[in-house]
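This is the structure, below, for whatever I ask next.
Note that one protein chain of the assembly has been removed; the remaining protein chains are unaltered in position.
This part shows chain A:
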Amino acid sequence: MEHEKYIRDLSEIKQMMNRSSRFISLSGLAGVFAGCYAIAGAIITGRLLANQGAVQGAVQVIQIDRDLLVQLFFIAIAVLVLAIGTAVFLTTRKARKNDLNIWDSTSKRLLINFFAPLTAGGLFCLVLLQYKLVGLIAPAMLIFYGLSHINASKYTYGDLKSLGYANLVLGLIATQFLSFGIYFWAAGFGLFHIIYGIWMYKKYDRKIA
């Protein structure tokens, strides 16, 4: 039937447009590195808090003085810069290897859709800090980070969605165990990244290499 052929044609067109417009150069290895940086950051943070006489397990009630705050802030920025730097480097390498452009419509859309919720989350965390709701920062970071991944997954590998949901659920659980915020944070940003990165590396990167 002509009719059926045209329906097939349309679905073929749609599928091709979808598949070719997703950014597929994202490196799985970058996830592993990001996870390692996050765990290192969490360990240093834990040490600093312990040094300040804060009992681990009661992180949310400590008086955070200005020096400590600055130190923690720098750790967070360092982890972020290292993670993003490594991701950009590895992703560029992968794109080049596959003769794909790193800066095209798919990567632009991916970045916008990833950073929009994430930026909102970052600002929200600063507000939490402003009102001294320190205990809620780790859960909020996990929740917003999860949402960012769910949002971004439409523009790259769909697998990103599972990491997003995992972080989202973990963040919600963490709201009920505020004193263990740093452990939840290390699990979400560290462990999940590493597991996910290895999974992605095995599934996509090695096959191409």
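Methods note: a contact is a pair of C-beta atoms (placed from the backbone, for glycine too) under 8 Å apart; a residue touches a chain by one contact, two chains touch by 3 or more; residues count from 1.
Here is the rule we use: contacts and distances are computed from a predicted model.
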| item | value |
| --- | --- |
| Chain not present in the shown complex, as UniProt names it (candidates "Multiple sugar transport system ATP-binding protein", "Transcriptional regulator", "Aspartyl/glutamyl-tRNA(Asn/Gln) amidotransferase subunit B" or "Multicomponent Na+:H+ antiporter subunit C") | "Transcriptional regulator" |
| Absent-chain contact - pick from A:20, A:130 or A:176 | A:20 |
| Interface with the undisplayed chain - residues on chain A | 3, 6-7, 9-10, 12-14, 16-17, 19-21, 96, 98-101, 104-106 |
